[in-house]
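Left out: one protein chain. Kept in place: all the others.
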Amino acid sequence: MMMAATLLSFLLPLAGAIVLGFSGGRLGPRASAAIGVGSVGLAALATAWALLTFSGDSQGFTLWTWVSVGEFQPTMGVVVDRLSLVMMSIITGVGFLIHLFAVWYMVGEAGITRFYAWMNLFVFSMLVLVLADNLLLLFLGWEGVGLCSYGLIGYYYQNEANGRAAFKAFIVTRTGDVFLALGLFLIFVELGTLDIGLVLEQAPRVWAEGSVTANLAALLVLGGALGKSAQVPLHTWLPDAMAGPTPVSALIHAATMVTAGVYLIARLNGLFLLAPDVMWLVGIIGALSLLLAAFAALAQTDIKRVLAYSTMSQIGYMFLALGVGAFDAAIFHLMTHAFFKALLFLSAGAVIISCHHEQDLSRLGGLWRKLPVAYAGFLAGGASLVALPLVTAGFFSKDEILWQAMASGHYGLFAAGLTGAVLTGLYTVRLILGIFHGQPRSDHARHPRPGTSPLRHHLPLAILAVLSTFVGAWLYPGLEVVFPPPPDDATNAGHTLFQFLATGAVLAGLALAGWLFLARRRWLDAKVGRGLGARLWILFNRAWGFDALFDRTLVRPWQALVRVLRFDFINLGMNLPAVIARLCNAGLVRSQDGQLRTYAKVMVFGATVILVGLVMTQGGGA
Amino acid sequence: MTGIPMEHGLILAVILFSLGLAGLMLRRSMLFVLMSLEVMLNAAALAFVVGSTAWNQPEGQAMFLLVITLAAAEASVGLALMIQLYQRFRSLELHEVSRMRG
């Protein structure tokens, strides 16, 4: 029963994608929307059914053997345990709400069928990724989501910049995928299998803790995760990926695809536990991305870019949790983040559409009366993002992460997380104030058209808002059965005190933000306008110059190499016979001067030579 | 009555042939070229007859007949061509007729 439900949950979006993909323009916008949203909706129902019939133990089901070459026999199989059910619920549930909102958002756009086809294909790939029982099938889903991300970022392909952004996303994540593929090779060579369960069983037997191969394998898998999850240094694609439609940003680049890296590391927890140094690296990268992105978010002018850096920062929290061994906390934060980030993106989408595609912060303002639903969404989501104490789901998950970090003894990581929390408060307040308060700074902001459709506009926002509150935290099943124990296992002694501390930090951050952006606005603007403040602002705006760095060290040399290789010297060698033939031709053509006398002279000359030769050699006896 | 050594006859033929050849290479007017050709053919015919009389066999003179026929045929066609040349180019200079160059 449960297996059937699980299979339906990913086969339905696949069917939707195939129908839409092969419809060849015969389906109108309404029909495409119906199929696209309907398939994901049915998939959500199937997931709910699977949840209800879940027995509590993990179950596996093999569809067929994919490849059979000697010892290499990966199957097309699914495994359902609590972790995959949580992920499935997020993907189909939040996915369905986003699809519903997309009907309102994308009204009037060209190529709707293509949009829903890609979205359905994406849902299918992501479900394959989380349900796969072996790493090869997981890799299939991994690549599938990368492809769909490319297709959706470049959705407005008529503008060349969007195409380039899609390229950038694809290439940067591809770089990570190469590492992941190498990791898979290594795992197969060493452990003889790609089945996840077997890998986790065999790894401790074959590899000693901290051995070189274990470290290498974990490092390679981490490389793949970094690309997909947009962590330092493979993060440069995420802000540019905001060129796609906002529902795409909500689904792919906030709730699901970018969390695939977190899921991968969580799933392969046994592998990472064998490589403590790599775990430490995971934590460091998480902290680094967390801070880097938070600073960058402070200085962005585009709404969606602020949210993109915010996503990167929150995923940094998840990586931090993974790094200290708190896998459960990481997945918890993944779930709450999916709720409130999707809510934020959808609300941003509401603002953007209402203001005629205006995305620049410096041109918005004063919208809180005219766009009440979007305002409410931003408040709910933003509160969860800054982890407002006790009422929001974000508080519980972020607090759990920070608590585990401290319990594990990594005080540096803990401090980074705490600083990040303060900064989160800063940029979120800046964002909300910039959009909704103050005076409207452009015509678009003065005359917005709010969304009114209750089903497509209000309902998704309302449901996500409810989930962003503590209700969302309640919904989370503990995943202790799936994961090895986190650093803080038994003692909860200092936890309540700790929660006060965290609360204090968050409130301090909010107060600071309020003071800076409300009371001392002009002073702040003056500080940023010149001198050190201006330079810092530019540094943050450009996200610490990673783009420029990669451009100089990787892109330009590559292009120079391509230019050099255009000159094909082997081709020159192959042209040599042709050149020689042409030279000989030019020479021989000179002898054809059209004069009869010349020809006669040459013939006589030839005859003479032969004759003289005969005379010499045969001595006249002829 | 001493005979004529065959070599002398052949040498006469060779001298005439070389003269005809020189004329062929040296002259620019087509008429003279054709006449030099006639001289060469004649020299070859002379060689055949010398051989025939040296060996006292009539076959050489049968070949001589063929050579004369050939000369006649060649002369007629050559002269017809010369007429066409004159009609088109208004001159018989061979160096002006060099369009098959290159």
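So that you can tell them apart, the chains are marked A and B in the order they are listed, and the count of residues begins at 1 in each.
In this text, contacts are C-beta pairs under 8 Å (C-beta built on N, C-alpha and C of every residue); 3 or more make two chains touch, one makes a residue touch a chain.
The criterion applied here is as follows: contacts and distances are computed from a predicted model.
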{"item": "Missing subunit (named according to UniProt) among the choices \"NADH-quinone oxidoreductase subunit J\", \"Methylmalonyl-CoA mutase\", \"Spore germination protein (Amino acid permease)\" or \"ABC transmembrane type-1 domain-containing protein\"", "value": "\"NADH-quinone oxidoreductase subunit J\""}
{"item": "For chain A, residues in touch with the removed chain", "value": "601, 604-605, 607-608, 611-612, 614-615, 619-622"}
{"item": "Touch residues of chain B, complete complex, unshown partner", "value": "1-12, 14-23, 25-29, 31-32, 34-36, 38-39, 42, 45-46, 49-50, 52-59, 61-66, 68-77, 79-84, 86-90, 92, 96-99"}
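Quick note on the criterion: only the chains that are shown with their structure count from here on.
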{"item": "Whole-Å separation of chain centres (CA-atom averages), chain A against chain B", "value": "95"}
{"item": "In the complex, chain B residues that touch chain A", "value": "21, 24-25, 28, 33, 94-95, 97-102"}
{"item": "Residues of chain A touching chain B in the complex", "value": "589, 592-597, 600-601, 604"}
